[in-house]
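Only a single protein chain was left out; the remaining protein chains are all shown in position.
Let's look at subunit A:
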Amino acid sequence: MPAVSKGDGMRGLAVFISDIRNCKSKEAEVKRINKELANIRSKFKGDKALDGYSKKKYVCKLLFIFLLGHDIDFGHMEAVNLLSSNKYTEKQIGYLFISVLVNSNSDLIRLINNAIKNDLASRNPAFMNLALHCIANVGSREMAEAFAAEVPRILVAGDSMDGVKQSAALCLLRLNRTSPDLVPMGEWTARVVHLLNDQHLGVVTAATSLIITLAQKSPDDFKTSASLAVTRLSRIVTSASIDLQDYTYYFVAAPWLSVKLLRLLQCYPPPEDTALRSRLTECLETILNKAQEPPKSKKVQHSNARNAVLLEAIALIIHHDSEPTLLVRACNQLGQFLQHRETNLRYLALESMCSLASSEFSHEAVKTHMETVIGALKTERDVSVRQRAVDLLYAMCDRSNARQIVAEMLGYLETADYSIREEIVLKVAILAEKYAVDYSWYVDTILNLIRIAGDYVSEEVWYRVIQIVINRDDVQGYAAKTVFEALQAPACHESLVKVGGYILGEFGNLIAGDPRSSPLVQFNLLHSKFHLCSVPTRALLLSAYIKFINLFPEVKATIQDVLRSDSQLRNADVELQQRAVEYLRLSCIASADILATVLEEMPPFPERESSILAKLKKKKGSGKLPENVNGSAELHAEEPAAANKASPPPPTEVLALNPTPPAAAHSLLVDVFSDLSAPTAVAEDHLSRFICKNNGVLYESQLLQVGLKSEFRQNLGRIYVFYGNKTASSFLSFSSWVSSSDVLKTQLNVHAKAVEPVIEGGAQVQQVLNIECVTDFSDVPVLNVQFRPQQEVQKIFKAQHPMETDAAKAKLLGFGVALLEGVDPNPANFVGAGIIHSKSAQVGCLLRLEPNTHAQMYRLTLRTSRDSVSQRLCQLLSEQF
């Protein structure tokens, strides 16, 4: 058979291909091709009608030329003509040409669709298959429109041949992927699910692919497929391999179908039905058991097929994340693969273990393989495998092993492939921050990063180290000392100069006592790097110098001399020149007090998601990131993630204050203020103060002060709580109450008397708490405070102008506020923010404008830090819409 089949005697084609292969140069090839194109063109245009065979041959030549990478701009019509030939091979070549060289020429599409329609209706399975293959290969919208109804019908028709059903299933799958809107579900869906029961395994395989795609989109419609899949899988897994005849592949029973069924089950949670569930568990156990049996063949195909099924089963186990035994078994199995001689398996084991690391059931089991993974990092010869090892180390990292893992990654970084350095840098930076118990380790780690791979340390990384140092006063002295020492190196990376400049400018005073790092020494050290740095770094250094002038009056003259030099004052760079001029002037005219105010230490940065983490997510794409870096999925966190340490501890642990004003509708406006009055870590410190003291301030923010006075007699106590309104306007809806945990309630009775709902500006109210100690207790009750500062003004008014979004936007922008898109859940609403500057103070303003087109009304809400401003702005704005 094969002797005849090769080429069906298209001798002209073979000769042409030989000619092309014999061409010695690209030019010769192009010449030969152009000659052939001219020949074909003349044949197609010639008066003599071409017979089918010649047409087929020339179309095939054109296809060959196209596949060589040349453009083809004719011959489409001849190919379409072939579609209506009665000869199978002519039709086949016609379809192949169309599939490879689709173009959306509308006339042709109509003709093609017509030919396909005829073939689908021909009841000749060979022709039907060609037509279905063409639809699946092209998959255009025009085809979806034309055949979205016909293909499902063929798929579920009782009289369709198996081969046709297989083609129809995958054809429908392709149409569903490219134009899901044109392929609506219908009565055929239920019948498609039942194809899972089909006798023909080829049909089941094709149908399973289709069902997976459909189930991912509308899981509810295909729910029943899960139980059918389990049944089918169970039959395959328990079958003797010869039962499935040709669907057995190197002694593995239907590996493709098994993988697909396991994949389908990953669209659903574990089965609720217990019988079904235990049947599935049995299947998974059997698959795991088989992995332990000696191989039935030495061929790599055997082990690949077997392990393909095994790894898909593990993926399902991880997806369910509900059977600890299976998860641990999976982990042990992958552990064996970590040391396998096949590179492919080591790679896959590392990859799969990454997901296992984020399950609480298997996280510990994964950790036991840490040494092996570290070994892989050092010994694997393939960079893609080492990359997987880095990913896994990152995923398995927690507080217990962070130091070792970070150290290993740092070590690896020295020799790591350039292509993955930046990612490793980000990962090290994140782990160091997340698991830092003492921040000196964190600072050391980041400085090491800069030393080893400075070029790959992105801006985000050094921004972050500065944010952290500024927010944590316990590490500032250490950071200053360390950067000072690091800067001693004759050649240091520019990022280090940036970090050094910033930190010494802020905290250089903390090490200035030591004569070895006296102010002048610090300055000279920084300035020795100045001339080697880029403009942005120099600009940063100039700012550090002016900060020095404030911190160390004794070096003022030296620095002024530097600023005054021509290379600064007349620098060609505008930014540098401006800084030099302004700083010099500032240092000359401002009094020490003013300097101290202007150049005050930077306030703490607001806590937010680490910008490095955001960068890594962006780099990896949202799907790729091992979950446990999100903090939320962090498994064994005994304490809140390190990054959050500076932010308030959870309210249940301390006597916490939660000023959460009730107006939920105004959440945005309120958030900004609750931030201000949110409990700070200070509250915790203050609480401990009352261990040895009965009176004092419990809590203080810019809005509110809470004071305590307490007296105790035997088991009874009375606490007077004073709430002081520090603002000029009233607090409305004020309330405060005490809550205790269930355990604490049985140990301690707390009775709080109600307080007045209004606290005038500058006034103080008192609340009495009567306390009875029933038995000893260790928990603390929580004092909740809630109020609404009266700086909010609201007005509802009728629209005076047409309610147009763009016009309203333009007015608000013209008013001078910045509009914040995407803040309000209702996209029709406008939310804006701005600052009103006056000589005496700055007034922050937030506004929300809610249009109601139906009622032709607006609601305008303004909240500013000053009541009078809110009133006035509301008045002004309400007349504009």
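Note that in this section contacts are C-beta pairs under 8 Å (C-beta built on N, C-alpha and C of every residue); 3 or more make two chains touch, one makes a residue touch a chain; residues count from 1.
We adopt the following convention: contacts and distances are computed from a predicted model.
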Write down which listed name, "Multifunctional methyltransferase subunit TRM112-like protein", "Immediate early response 5", "AP complex subunit sigma" or "50S ribosomal protein L20", is the UniProt protein name of the chain that is not shown.
"AP complex subunit sigma"
Can you tell me which of A:307, A:482, A:522 or A:878 touches the chain that was removed from the display?
A:307
Among A:147, A:222 or A:249, the residue in touch with the chain that has been omitted
A:249
Candidate in contact with the missing chain, chosen from A:12, A:163 or A:724
A:163
Would you mind spotting which of A:232, A:260 or A:434 touches the chain that isn't drawn?
A:260
List every residue of subunit A that touches the chain not included in the displayed model.
1-2, 4-9, 14, 17, 21, 53, 60, 63-64, 67, 69, 87-89, 92-93, 96, 100, 126, 129, 133, 136-137, 139-140, 163, 166-167, 170-171, 173-174, 177-178, 201-202, 205-206, 209, 245-247, 249, 254-257, 259-260, 263, 301, 304-305, 307-308, 311-312, 315, 343-344, 346-348, 381-382, 384-385, 387, 621, 623-624
